[in-house]
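The structure under discussion is supplied below as structure tokens; questions concerning it will follow.
Every protein chain but one is kept in place in this view of the complex.
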Amino acid sequence: MSTPLLQTTDLQLAFGAVVVADHINFSLARGERLAVIGQNGAGKTTFINICTGLIRPQGGSVHFDGEDVTRLSPRVIASRGMVRSFQLPQLFSEHTVRDCVRLAAAGKSGRLGLWTPLAQAVSKDAVDSVLEMVGLAARGDALSAALPEGQRKLLDIAMALVLEPKLLILDEPTSGVSTDEKHGLMATIMRALDAQKVTAIFVEHDVDIVSQYATRVAAWIAGRIAADGTPEQVLADLEVRKNVIGE
Amino acid sequence: MPQELYALAVLDGLSYAALLFLVALGMTLVFGVMNIINMAHGSFYALGGYMAATLGGWAVAQGASPAWSLLILPLAAVIVGCLFGGLMETALMRRIYDKDPILQLLVTFSAFMIFEDFQRLVWGTQPYFVSDIVNYLGTTDVFGITYTRYQLLLLPSVALVVFVALRSFLKYSSVGRQIVAVSHNREVSTAMGINVRRISLVTFVVASILGALAGALASPTVSWVPGIGAEMIVLSFAVVATAGLGQIEGALVAAILIGLARSFSVYMLPELEVLVPYLIMVLVLLFRPQGLFSVAKARRV
Amino acid sequence: MKMSVLSRLLVGALSVLVAAGALAQVKPAELKVGITTFLSGPASVFGVPAKVAAELYIEQINAAGGINGVKLVPSFIDEGVGADKLLSEYRRVVQEGGTRVMLAGISSGNCNIIAPVAEDLKVLNIMWDCGTEKVLEDKRYRYVTRTQANATTEMVASVLYLLKTRPDMKSIAVMNQDYAWGRDSWELFRNTLLALKPDVKIVAELFPKFGATDYSTEISRLQALRPEVILSTAWGGDLDTFVRQAAQRGLMKSSLFILPLAESSLERLGTTLPDGVIVGARGDHYFLHPQQKDDPKLKNFVQKFRENTGSYPIYSVYHMVQGLDGLVAGYQKAIKANKGQWPSTEQVADAMRGLEFRGLTNVVKIREDGQGLEDQLLGLTKKTPEYKFPILEKIVIYPAELITTPVGQKSPEWVKTIKPELLSNPRFKQYN
Partner (left out) sequence: MTKPKIAVIALVLLALLLPLALPWIKTPLILGTAFGIAALGISILIVSGQISFGHALFVCGSGYAVAFAARQWPDLDSVLLLALGAGVGALLGVVVGSFVVRYRGIFFGMLNLALSMVLFAALGKFFTLTGGTDGLRLERSPFFGLTMARDQYESVLLVTCVVLALLLGWLVQRYLRSVAGQALAALKSNETRLEYVGISAYQTLWIGYIMSAALCGLSGAMFAIAQGLVTPEMGYWVRSGEIVFVAILGGVGHPVGAFIGAGIFEFVKLFAAAYLTGAWQMVLGFVLIGMVFLAPRGVSALLEPRSSLPIDNEQERP
């Protein structure tokens, strides 16, 4: 494991006066489970958007798996193996749960077949196993728009997982989910990640969840990484306690 | 082409642009506030012309002085705008604001088809033409070329007045401000307690009046025949798109741009005259899809 | 499956045709006449009055016993729906109604399209108003004839009258509608004019699009060019608009206008048209026709038409009546040739050739190529106290046979061979 899986060098981005990425130097090794914490507007999602190619930084570069992906489109980056889920589930609202996953699976191959029906174009097992992992196998034929928020999150993640990413970035997987569901949800996700041995970054507010599931924590404050280390260290850090957890 | 011809081309272009602008203004207003391209907007232009011709003919029959036209023309526009614009908004538009854009376009297109035949059923197919006002205002010579004062002075000044009036109406009057607010964000405006229903109606009627006014003003110099609106709708499309959707100042510039381009082409390459507006529209949309004067993004991703 | 369906279709269709063919011999209870005319669109300024005329005149014919007791029953088709829709309507009327006679149509474009279809459908088609000379010069038809003149006759007459009024004219500009009639009529006019007066300068050829509503730029340009003569073969709303805008801007003071179709706009334009404009009538039709104005047939119809519509007949009205008169005359000739028996469509079609008949004005003769020979009438506008619109003075009537392309020749070439001697032909009489 010589090269880090993800490495950002001196990332800079500002919307007018608001600095959302302040010379971010950051690297992630394979197998890590990084929890990103920080208050809203601290630049967490912006960081994800930059890494996944949705936003271009004003300075600095992003290297994924040893290659420069700074100027690449989300599509290309995804096909290279850096995949994300969304804070607000991004689903194909007119498709069934299974078809959403199938489309994602089809995307993995990147070929747009005009002849073979979607159902046959992708491996049934791959789709089923992912649905199994996230526990949506039973809802396969439901219209994605009809699912409750928790399950929509899971579907959103399933659509990412089926791409068999090297790195999966989860943007607030538990937001909008009731507290008692949160742990079940995270457990499911983690099981799925373990099953595929996926390196993962997840943005999270809930300290319990962070300390329970993360191997490493990075705290964002005003567009920079204020603290980075094991959950114990970071969650003990005074600045973090003051500005992030808010005590 | 000789020097003075440039001046002439400009004069011709401006009087044409004036009408173009008035129609486009209504269309761009509706889009700005309701986010709908009203395919039937050209019909208001046609109806305005017919109404003006009818009233004008009646007035002449009463032996009224042509000067009355100065009153009759806007009156016709207001009647058409309130009657047909109001009807269309209350009967159709307000039921589709929350619908899919495709269906919105389709509904206005249906309205267009209905208006087309409606004109024919009411006004028949013979040309209408009441031009007393033009002769009444007389002519002016420029470089030995005779122009009617009506086209040379009246049309452009009316267009300018309307432009300034609308601008200040939107800026200073409370209704105007509400219209602007709604155009920025429907939901928020509703939350702010603005009666969006009412504002939409007002906007649509005003827009219809503008379209009809252009028709009314054109009627004294043009034989009014069925189908005259279908042509206008595409031209004002061209203006609105060139300017950028919802751009009022832009519409003014774009109208002048297209008006001048057209008149110059008549002098230089007459064969291209009809093509010019659409060519401009295509070029602009290709290189600046949001239009010349708009900052909106072409696509949401 | 496909073939069987196909064969069934054929059988069905053929049987219908055969049945129709058989019917034609027996004297029918009524004679269905399909009439295409503009009921919508700009050209309805001709079409609608013509429809009224057709109804009035067919009523008159039927009142007089129709054709050997067979009454005419018209059914109208709108030419304004566009050529392709018109075609399927035309087919519908012929195939559905078993109509044996069609009067079509006004638009040159439509005539060009319909003629081959009529030949195809084996239905007698009388072109009652369209002017294009090409249709009968490019192809020989059996079922297609024309009961009036064509563009060549009209344009040559116009040039002759122009050169009579302005023998030493130097420059001309044209402003025609941009479609077949506008382009072709200009080609004929130009070739004729240059044949008779090679030194004339053509300073501008403007073809604004059909149905244009604003000519101010064209007018500015014409004023800048100052041509001595301005020709426009435009008609209907376009002509009205152009003339009005031109008059409003004094263009008609600086140039002599020649408007070969303006007879149809005289009453609508009222006093807009100044004195001394050359106006043509696409034929010799005029309610003050110098030779026929006291003829009862013309007088009565003009009066009847005015009672119905409140306006004077225009050329499309005269052409409609002429078409119907030609139809009746053709049938009567065919019946005579058929020893009193009701003729087949083919017999009538053949009888139309060499037919001589009279509409409301001078006698029309139909040549063997189906082309009608119709005299041409032109004059200068003059305002008079009796009428709310200008009437024509200094009228000249041009006998058709002197100014129509001989059978088998192509007009654009033939007109180039016209010799200046024609100008001084003694048969061109001027009336005052």
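Per-chain residue numbering starts at 1, and chain names A, B and C are given in the order in which the chains are listed.
In the analysis below, a contact is a pair of C-beta atoms (placed from the backbone, for glycine too) under 8 Å apart; a residue touches a chain by one contact, two chains touch by 3 or more.
Owing to the predicted nature of the structure, the values given are computational and were not obtained by experimental measurement.
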Here the chain that is not shown touches A, B, C
Out of B:A46, B:L245 or B:V266, only one touches the absent chain, namely B:L245
Filtering B:L20, B:V33, B:L55 or B:A111 for touch with the omitted chain leaves B:A111
Touching the hidden chain, out of C:L103, C:L121, C:M169 or C:A281, is C:L121
Contacts from chain A to the absent chain lie at residues 52, 54, 73-75, 78-79, 83-84, 86, 88-95, 99, 102-104, 106-108, 110-118, 121-122, 145, 159, 163
Where chain C meets the left-out chain, the residues are 2, 5-6, 8-10, 12-14, 16-17, 39-40, 78, 81-85, 87-89, 91-92, 94-96, 108-109, 112-113, 116-117, 120-121, 178-180, 183, 207, 209-210
Where chain B meets the chain that is not shown, the residues are 31, 37, 39, 92, 95-96, 99-103, 105-107, 109-114, 116-118, 120-121, 230, 234, 237-238, 241, 245, 271-272, 274-275, 278-279, 281-282, 285-286, 289-290, 298-301
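Everything below uses one rule, namely that only the chains that are shown with their structure count from here on.
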So, in whole Å, the Cα centroid of chain A is separated from that of chain C by 78
Separation of the C-alpha centres, chain B versus chain C, in whole Å, is 38
Residue set of chain B touching chain C in the complex reads 2, 4-5, 8-9, 11-13, 15-16, 120, 124-127, 129, 131, 134-135, 139, 143-148, 150-151, 218, 221-223, 225-228, 231, 262-263, 266-267, 270, 273-274
Chain B partner, complex, touching residues on chain C are 38-42, 44-45, 47-48, 80, 206-209, 211, 213-214, 216-218, 220-221, 223-224, 236-238, 240-241, 244-245, 248-251, 268, 272
